[in-house]
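Missing here: one protein chain of the complex. Every other protein chain is in place.
What follows is subunit A.
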Amino acid sequence: MSASSNSNWSRRSLFRAAAGMAAAGTLAACGSNNGRGGGSSSGDHLVQYFHAYGEAGTEQAIKKYAKAYPKADVSTQWITGSDFESKLFATLLTANAPDLFEFHPQIQLVKSGQVADLSDIIDPVKSDFNQADIASHTVDGKIYGVRMIDDPQFFFYRKSMLEKAKVEVPQTLDELIEAAAKLTTGKVKGAFLGNDLHAVINPLIWSSGADTLTADNRPAFNTDGVAEGLTKMRKLFTSGSLLLGAPADYWDPSAINQGLCAIQFCGMWAMPAMQQALGDDLGVFPFPKAADAGKPSVYNGGWSMFVNAKGKNVDAAKEYVKWLWIEQKKYQEDWALSYGFHIPPRSSIAASATKLQSGLPAEGVKLFDQYGHFDNIGWTQAMITATENVFADCVRKNGDPKASLDTAEKTVSAELKKLFG
């Protein structure tokens, strides 16, 4: 008897608790942060997406610029985590899509009508931009994004460690493998190329004398040279002289700063932090030649501002992009030089960037000019994934390079067919 009354009681209380939870859930949904800021209905509200930059002060800087804009209330979503593109692509489909966002030029965004044509705001100052940056954002004569910063990626090395091990700066991938072996001691690994090596995929393709795509958008990476380069990468990966599984990935200077490795693949952005930790004990070199037909290469990455063409405030967003990334040169300079080092895509700003004109930064700029490869707008995320799978299968796993490259070529061709017919 008592058992039955007990179960009655618990069922009722369960219902009550559940109903309460449902109500609470509804309320919570009402209060959820939709990123649009609160309050006043006057003026436009714009939302912008940024990936989380690692350098101190960057988030505050972006918010400071936004706050200084008089014509609209711009709120910033600072997206942490390593899959910015996934979050961005997923949100772009919803009603909460940002009005403007930073990303890399990728043609599928243009073809699907996702990004707005920004030619009218860029055209007046077109000649002041690095022409390679203009080219990488242009489809059929229209410019779809404003480059904010150019980020060359290359190797940093500890001069003292190379001297001590009597190692010259590597000129070829074979020499890099040897150097890494000689530099490896009980506590220090020879080199760090990132935990999953994806940052060196394009440099390896270029340094093997190939390219991602041809000028008329055909796959160009499936060559014997690249296969040879991949075989060498596998040798390096299994040599035991590569730092693997570091707590922070290649884009963070921790590994070289903490003395975990003698050579690290990283980007220009981390140079100030490295110089602070290591002083003058630091040099740079490009991704070395990987096959006979190749030459050293540097990936000139970077970030650009795009306007969501499917958003509700396209014009206001364009106005803001024009104001900040075309007109406000002070802020553009601040953004490129005050936190990490980035190369300003505007020639007029680059010319006055004294911080980049001497010492190690100047050497970085030289690598950018001499060996740099810019983004190819036809090289999209699906193709990037295809080459990442090549690295996974035949560098981290012991797959056959030629077979992996064939598979990737098939995927890339299918994508190209969808995009270009």
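Quick note on the criterion: a contact is a pair of C-beta atoms (placed from the backbone, for glycine too) under 8 Å apart; a residue touches a chain by one contact, two chains touch by 3 or more; residues count from 1.
The rule is short, and it goes like this: contacts and distances are computed from a predicted model.
K.L.:
Report the protein name recorded by UniProt for the chain absent from the figure; options are "Sugar ABC transporter permease", "SigE family RNA polymerase sigma factor", "Xanthine dehydrogenase small subunit" or "CDP-glycerol glycerophosphotransferase family protein".
P.N.:
Matching the unshown chain against "Sugar ABC transporter permease", "SigE family RNA polymerase sigma factor", "Xanthine dehydrogenase small subunit" or "CDP-glycerol glycerophosphotransferase family protein" yields "Sugar ABC transporter permease".
K.L.:
Among the options A:66, A:169, A:213 or A:244, which residue touches the chain absent from this view?
P.N.:
Only one of A:66, A:169, A:213 or A:244 touches the chain omitted from view, namely A:244.
K.L.:
Of the residues A:260, A:293 or A:309, I need the one that contacts the missing chain.
P.N.:
In the complete complex, the chain left out is touched by residue A:260.
K.L.:
For a quick check of understanding: of A:61, A:169, A:293 or A:382, which residue touches the chain that isn't displayed?
P.N.:
A:382
K.L.:
Check each of A:164, A:218, A:330 or A:397 against the chain that is not shown and name the one that touches it.
P.N.:
Residue touching the absent chain, from the options given: A:397.
K.L.:
Hey, which subunit A residues sit against the chain that's not shown?
P.N.:
Those residues of subunit A that touch the unshown chain are 1, 15, 18-19, 22-23, 25-26, 82-83, 85-86, 89-90, 93, 108, 112, 114, 187, 195-196, 198, 237, 240, 243-247, 260, 381-382, 384-385, 388-389, 391-393, 396-398.
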